[in-house]
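With one protein chain withheld, the remaining protein chains of the complex are depicted in position.
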Amino acid sequence: MSSTFGHLFRITNFGESHGPAIGCVIDGCPPEMELTEADLQHDLNRRKPGTSRHVTQRRESDRVEILSGVFEGRTTGTPIALLIRNEDAKGRDYEDMIDTFRPGHADYTYWRKYALRDPRGGGRSSARMTAPMVAAGAVAKKWLHQKFGTHVRGCMQQLGEIEIPFSSWADVEANAFFVPNRQIVQQLEDYMDALRKSGDSVGARLRVVATGVPVGLGAPLAAKLDADIAHAMMGINAVKGVEMGAGFASVLQKGSEHGDEMLPTGFAANNAGGVLGGISSGQDIEVSIALKPTSSVRVPRRSITRAGEPTIVETHGRHDPCVGIRATPIAEAMLALVLMDHALLHRAQNGDVSHEIPAIAARAATPGNS
Amino acid sequence: MSSTFGHLFRITNFGESHGPAIGCVIDGCPPEMELTEADLQHDLNRRKPGTSRHVTQRRESDRVEILSGVFEGRTTGTPIALLIRNEDAKGRDYEDMIDTFRPGHADYTYWRKYALRDPRGGGRSSARMTAPMVAAGAVAKKWLHQKFGTHVRGCMQQLGEIEIPFSSWADVEANAFFVPNRQIVQQLEDYMDALRKSGDSVGARLRVVATGVPVGLGAPLAAKLDADIAHAMMGINAVKGVEMGAGFASVLQKGSEHGDEMLPTGFAANNAGGVLGGISSGQDIEVSIALKPTSSVRVPRRSITRAGEPTIVETHGRHDPCVGIRATPIAEAMLALVLMDHALLHRAQNGDVSHEIPAIAARAATPGNS
Amino acid sequence: MSSTFGHLFRITNFGESHGPAIGCVIDGCPPEMELTEADLQHDLNRRKPGTSRHVTQRRESDRVEILSGVFEGRTTGTPIALLIRNEDAKGRDYEDMIDTFRPGHADYTYWRKYALRDPRGGGRSSARMTAPMVAAGAVAKKWLHQKFGTHVRGCMQQLGEIEIPFSSWADVEANAFFVPNRQIVQQLEDYMDALRKSGDSVGARLRVVATGVPVGLGAPLAAKLDADIAHAMMGINAVKGVEMGAGFASVLQKGSEHGDEMLPTGFAANNAGGVLGGISSGQDIEVSIALKPTSSVRVPRRSITRAGEPTIVETHGRHDPCVGIRATPIAEAMLALVLMDHALLHRAQNGDVSHEIPAIAARAATPGNS
Partner (left out) sequence: MSSTFGHLFRITNFGESHGPAIGCVIDGCPPEMELTEADLQHDLNRRKPGTSRHVTQRRESDRVEILSGVFEGRTTGTPIALLIRNEDAKGRDYEDMIDTFRPGHADYTYWRKYALRDPRGGGRSSARMTAPMVAAGAVAKKWLHQKFGTHVRGCMQQLGEIEIPFSSWADVEANAFFVPNRQIVQQLEDYMDALRKSGDSVGARLRVVATGVPVGLGAPLAAKLDADIAHAMMGINAVKGVEMGAGFASVLQKGSEHGDEMLPTGFAANNAGGVLGGISSGQDIEVSIALKPTSSVRVPRRSITRAGEPTIVETHGRHDPCVGIRATPIAEAMLALVLMDHALLHRAQNGDVSHEIPAIAARAATPGNS
């Protein structure tokens, strides 16, 4: 339910933005897999705050401790508990907001649901809660790669009005925006500097791709692979839209155009985004997500007090002016978690199915996936 | 898992397009609610095939039988089993396709996953499997309306390149396309007639709205209301994209624009689509979905045989040239199922929470919701 | 939850004793398994009423119809829906009881929980609801036998004060009591005739055994195999006690006696009942259950009316004077369902684990299992 993600490869998340610690319990991981904290730290470092002036300046090392489930460097098959201590929880930033609500923020809904107002920060609704998911996702990425050769990668496709042409996956790791095009980085830096000065925030669009995904993951009706991917993506903080393959563009397509033709050498295109009838086709999994602008802005906005009186809110404190900038490792992690979960589900039911001919190849239909 | 949808209000779906029957078991329904088959038939009739020349001509009465869980016209709290006999399952339409795969269809992935090729039709991947979900959704709609005054309504927003301006909800029920604008119906008829003649199909975009939703439904992380809505929507046949509120448009928005301001009289806008931090805000739930064009088209397409040899596929038989046309009642049902499930989850955990002031009003920010 | 049993091999049960039909949906069954209605009917016939004068005289053919999930005699991997029409639902037997409660019966608790009083019979609490579980169990038995050579068998060990010495499994199928000793059948017939005349009922103790169970099923803490077996057994109507292996006798044992010694040829005994640390050991799974006497007796008992006034209840109508008599096929089915579910769970997580030496043999430590 609420804090547990997945069916067989299950991540139970805990913690709050300004509490003593955050973390998760990973249940259902196969045994005998080599795993150390270093395997998790790489993606945690990609996500952590303070990596550039364009993200929150909160200082967290996000150093992860494995508390269980690993013995002599290998998974034991029992729960892997991960602990990350919060190091820079400056609660006072938010204290002046305790009696009102930020427009577009979960302040109001948490208070209505739980009768709770944590004056120290976003509490459970903070994007900080994605750190344990990123660590868990690193486990899934490693397992998927070892087992199937799967690669899960993401990048930013659009920042506000700036669309980013794909150049190469290598470029993605060479900048703090995770953009696949190093030529555009300076433009983004300038754009963000101006935005920060204006006290405002902006949205973004990201893409996540998995290559080397086996055919057959997912199941009809309530366990469709794309449905579970949509659940995972829409569950990421600030996400307001999810597309598979051609996505909303498929509204304009004809059937003769949308359906990816099949050749003995592979699929001729990838409008499907790697899923047909809720089951992976062997094509690349292609996901696109929209992230809204951060709701904590310095620009004054109209709101109400807890007593229902009108007021004006300006949010100071340390916030990401574009929450999309740090979201690439998060989206990768969530996709990896879904794929690993479904790989386990698939072999549970269909482990004995064999076929006379191999699956056809996935042909790269999108830039950079070859 | 695969065939069971929901956490507490749970729908277990069964059947195939061309088997003897389809249906579902609804578990977890509160007792003492008045319920008859007539309550379910209305939405089943809205979804059923053969209602116009623009959808499949398969003839199914989709008459539902309640097998259990209702006694003397009231729910008993025990499972409500629903049965719909298939009446017009003409398997031979498909027999010539048994040895190949339709581009864009689940033929291939089912065969890879289950070693199964049902020559009688789409089997479990058929949109016919949504009929039991529509029936179950009618139960949820009725309960939500009695309990909270919730209304769940949907309409078509776009058919291929034709965008449909919103006129009124009343118009929706007055045409076979579920468009909220009766002026545009003739244009759509002509468009579809031409499309059918060309042997092709086209995509569509739908909108689903719930008004009167209580504040507080949903929970952080893995049980976010919008994440579960995305799961439900992406699980509908042919859906390739899901948006909440401003959706992909929020990429271009500034934070000062996106965050819905709060006034003592209610929210000033609805970019959120009714969900903040994964929890309902009391605003209308606003969802938009993209449906791809049907994959079964008469236009010749390249494909492969089961032996991996190249071939050409043309699909004849009875198909919807735009699967989006009949999808409005389906999308409504799926949204209703998610909302009722979360209403039960919410009172399980938070049934004792009380508040000193009432929630602020949801102000209509979208046409027709006032 | 309530009506769905199992984690991956999932049975969703529906129906009431006196409604139009009962049945279930089996989800998660592996594809390509040969399956016909005849495979299910054998165990349904063993369980059905009216097979001797010692059980209820209700006449039900319990003929099962497969509605989905099987194509051309093989499972498809999609849900298998089973339907059994009720044929002899004589509601009037119970009408005089509508305003009071039978001591020891679920009448009272259902009424309190659901505000429901179904005057037609036990409704959802009836042992009739075990028929679909028996049918589903037959699927599990077949799969387990084909996959591992597993046999699941049960027998009666005690009827009231009469303990039944084990003679042979062959004897079990040769009498209506499922006793493993044909010498004792006449004594049981006489005992039951006298009991029936007295208008009373009596308890029973059953044993269920699975041989050929692979090592490794079950998982620590919340998914222990024996815990799930206990859940399944205690969930059978009238069961008040469950034992694994030595059971309550292990209270008196010393550790040096209880722990089953291991020899290169196998385990030297089976106090464990086939489970160590919640995981199957390769020994036979040995379960023993206690069933209470039926609560519907002709002997007058003190009770209250719905208004809380004192009254006297005598139950007439068609009841099993010993519900344990027909429970053997039910207990077998429930054990088979748990084992199959765990076999799927095990290969999901541990499908890649390999070992240098084979498991040691299970040596029969209990009569008749060699």
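By written order: A, B and C. Residues from 1 in each chain.
The working rule: contacts are C-beta pairs under 8 Å (C-beta built on N, C-alpha and C of every residue); 3 or more make two chains touch, one makes a residue touch a chain.
In this text, all values refer to a predicted model and were calculated from it rather than measured experimentally.
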The omitted chain touches A, B, C
Among C:Phe9, C:Phe71, C:Tyr114 or C:Trp143, which residue is in touch with the absent chain? C:Tyr114
Touching the absent chain in the whole complex: find that residue among A:Gly28, A:Pro180 or A:Pro214. A:Gly28
Of C:Leu67, C:Ala230 or C:Ile330, the one touching the omitted chain in the full complex: C:Ala230
Out of C:Ala89, C:Ala106 or C:Ala176, which touches the unshown chain? C:Ala106
Given the full complex, what residues of chain C touch the hidden partner chain? 1-5, 7, 13, 101-106, 108-110, 112-115, 124-125, 129, 158, 160-161, 200-205, 215-216, 218-224, 226-235, 240-264, 268, 271-273, 275-282, 290-297, 299, 301-304, 306-310, 321, 345-346, 350, 353-355, 357, 359-360
Residue positions on chain A contacting the omitted chain are 1-4, 8, 10, 12-16, 19-23, 25, 27-28, 31-32, 65, 67-69, 71, 76-81, 83, 113-116, 118, 123-124
For the chain that got dropped from the picture, name the residues of chain B it touches. 8, 28-32, 77-78, 147, 220, 344-345, 347-353
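Please note the rule applied: only the chains that are shown with their structure count from here on.
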Could you put a whole-Å number on the gap between the CA centroids of chain B and chain C? 39
Scan chain A for residues touching two or more other chains and write them down. 220, 345, 350, 353
